[in-house]
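One protein chain omitted, others in place.
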Amino acid sequence: MSFPPNIKRKFWGKLFDSPIMLASGTAGFGEELLNLNCLAGVGAVVSKAVSLKPRAGNPPPRLLETPYGLLNSIGLANPGVHHVLNHILPETSNLPCPLLINVAGESVEEFADVVSILESSNVHMGYEINVSCPNVADGGAAFGVDPEVVLRVAMGVSRVTARPFSVKLTPNGGDMVLSAKAAVEGGASAITVCNTFLGMHMDWRTGKSIIKRKVAGYTSPALLPLVVAKVWQVSNAVSVPVISSGGVSHGEDVLQLLAAGAQMVQVGTRLMRRPFAGAELMDEMKKLTGE
Amino acid sequence: MSFPPNIKRKFWGKLFDSPIMLASGTAGFGEELLNLNCLAGVGAVVSKAVSLKPRAGNPPPRLLETPYGLLNSIGLANPGVHHVLNHILPETSNLPCPLLINVAGESVEEFADVVSILESSNVHMGYEINVSCPNVADGGAAFGVDPEVVLRVAMGVSRVTARPFSVKLTPNGGDMVLSAKAAVEGGASAITVCNTFLGMHMDWRTGKSIIKRKVAGYTSPALLPLVVAKVWQVSNAVSVPVISSGGVSHGEDVLQLLAAGAQMVQVGTRLMRRPFAGAELMDEMKKLTGE
Amino acid sequence: MLSCAVPLDYDCLVTRREEVLPGVVKIFFQCEGIAATALPGQFVQIEPSPGTFPVTRRPITINSLTDDGFELLFDVIGRGTELMAVMSPGDTVRVLGPLGHGWMTDPGSKWLLIGGGLGAAGFQFLKDSVDTAAILIGASCSDRVIPLDASFVVTEDGSTGSRGLVTSLISEEHLSNADSIAVCGPVAMMEAVWKTIPEKHRHKVQISTESRMGCGWGVCDGCSIPISDGGYKKCCKEGPVFPGTDIDWKRWKEAGL
Partner (left out) sequence: MLSCAVPLDYDCLVTRREEVLPGVVKIFFQCEGIAATALPGQFVQIEPSPGTFPVTRRPITINSLTDDGFELLFDVIGRGTELMAVMSPGDTVRVLGPLGHGWMTDPGSKWLLIGGGLGAAGFQFLKDSVDTAAILIGASCSDRVIPLDASFVVTEDGSTGSRGLVTSLISEEHLSNADSIAVCGPVAMMEAVWKTIPEKHRHKVQISTESRMGCGWGVCDGCSIPISDGGYKKCCKEGPVFPGTDIDWKRWKEAGL
């Protein structure tokens, strides 16, 4: 690797002018953002999670801002893979950049089932397999904390698609390096590091959590050093590219993640403040590197 | 529990006017703070880590501030248990509050060895067993990620002391609830949740980490929601008191942690900005609760 | 339903700031783009500070339009609105808008407006745009009554108008005179109004909702309002104004915002 890192990236055999990917769940399927004209500077969009059956999602409130971050408890709300295939994906055919579909499952088999149904679409470049969701069929811990289960999920997906896919790991328990190695062994073409950290806000006056599910996914610009450490650990342990996810708010953050070993860099929560973050981050990076 | 939580706490059979403990590694052995007159409002002091042999600690720089937090790579620098016993503990006999000694080890046996040597002192109330340090004798992963190892460490300590001890877990991998249960099974009288999160800062211009060990312990006020979630999970799973450690900068944060299930609340990094944090936090809490 | 202009992210100049009631601030922003495209009931997402925190914007209803801009009227309740409250003339603020679907205003429709406290904030713009039969306002006390030329005002402590709740002002006459009924205020007040309105008039009712928001433009699924079919609709995109019949009051109240 050369330093400062190049802003132009090669990923999955394709050249990308921008390393920025919009993170799953913060950009819909990209079509709203196309309307808003804010896909400039964006290398790729990752869709919100798609599951086999429609999911209404968690009861509100689904969001809670803390002084330095955001708790989300969306609950993988989505209209189900068939609706996505028939009604949403066709509308994304004019996205100016590649689309990855984020896939959620409640059992090891469901991931492959969702992927095989999506195979009949040709608008998307590949998948992001979200093994951070709770394994409902097997006790409720996230799939991603058990390398054995990650291996089986990845093997299942490999079997039904020739498209590249990334496995998105969870930072909440287990050993991310072991899970990453298992994903690669199972055929993953990239590792996404990582999903949200479990967090909670307690109303001390009442002893109640405002979020009904109590714990939620926490994101914050202050988590960047945690993500940098994990990206560095995982990218040193596996041969496939690492996609970072978490903690980006400025161009310098993206450069730091690239230098730590990320091949592409996702941005999520920052879009809530700055829908045009793609272009803004690119500007900031170019100013810093002179590229 | 009643809400808002009481500021006066009962812990290890003793009444504490303040739930605030000064976290290990941020308050020496308390004697410097006594000189500075900043132990007002402090319920207890946890000493820096003590190991069997003297440890010079990691090469500098040992600290690196990021925009929203602090990376530390102290490396458990300490003069070793014998020096602590003979030269430091005697000086702490006039602390106005109880002292817990934080114990580090490089093997399962070392924890009990250090504790048994310290038993001849009578200035300290109990111990905090730091199973977050790397298990040098067995591969280098933290002791705390393996419940089996935690059990053995706790059993070893139980055997050599009648004083109460807390086991301080790591958030970096494994399943904290399982490790906490193992600690209790091994005789722990409390669980400290938790040690620092692994973090890293990359110099993107050079591709080098400024901290020589590359990854370091990261602390930040923005990590509070992560600690609240873990305190809530662990305190719901074990019968012994939970001591929270991490993320406190204001009185409201302490109340939140108490409401989430903490019996005592440590404060560390905040002391770097505010040596008188004990008194300040107490004032803020009293204002909020009217207690 | 009126179609919406594509929202844009504007750098708006603050031209005036006024404390209209204790802890209630009105700010005028210069912005021709929003002035030219906004519809009553729409909102904007405003960046409370140029720093990194807070990480999301704050949604505020467009209180009224001026020739070359718009005004917001808001309650100072927490972190974000405290930062917004000190915005002053000369400041430049990032504002995304106009957002959401506003009041569904059929041409020729006569309106009854029922507002609770600061919920009446957005009514100025609606009132400026439609034919209003009557405006009924309830508030806790005179300090919470927005200047709006209301037809009838009641307060819980009787400090303005007579003592009572806004539901006491709702009569069959008001309801029959109106083709459309706009309701805006706290959830409990809106539910009381809804229950007071007899079945036969309910199809006329439109409810202006609020929810904690992430994006504000439909991508994060964070702002769900429970809907009577058991599912959810997005406050930011499918709302904030919904037909009253859409709302699942029980589940919405459970959310506790």
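For reference, chains read A, B and C in written order, and residue numbers begin at 1 within each chain.
Quick note on the criterion: a residue touches a chain if its C-beta (ideal position, glycine included) is under 8 Å from a C-beta of that chain, and two chains touch if they have at least 3 such contacts.
Every value quoted in this text rests on a predicted model; they were computed, and no experiment measured them.
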So which shown chains sit in contact with the chain we cannot see? B
Of B:67, B:80, B:134 or B:207, the residue that touches the missing chain is B:67
Considering the whole complex, which of B:5, B:156, B:221 or B:261 touches the chain not shown? B:221
Note that subunit B touches the absent chain at residues 25-28, 32-33, 35-37, 48, 56-57, 59-65, 67-70, 72, 74, 77, 210, 219-221, 249, 269-273, 275-276
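The criterion applied here is as follows: only the chains that are shown with their structure count from here on.
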In contact with subunit A and with subunit B at once: which chains are those? Just list them. none
Which chain is the middle one, judged by CA centres? A
On a CA-centroid basis, which chain has its centre farthest from subunit B's? C
Between subunit A and subunit B, what's the gap in Å when you average each chain's C-alpha atoms? 33
Mind checking the centre-to-centre distance between subunit A and subunit C? Centres are C-alpha means, answer in whole Å. 34
Length of the line joining the C-alpha centres of subunit B and subunit C, rounded to whole Å: 48
Which residues does subunit A have that touch at least 2 chains other than itself? 67-69, 220-221
Using the touch rule from the top of the page, what residues of subunit C touch 2 or more other chains? 52
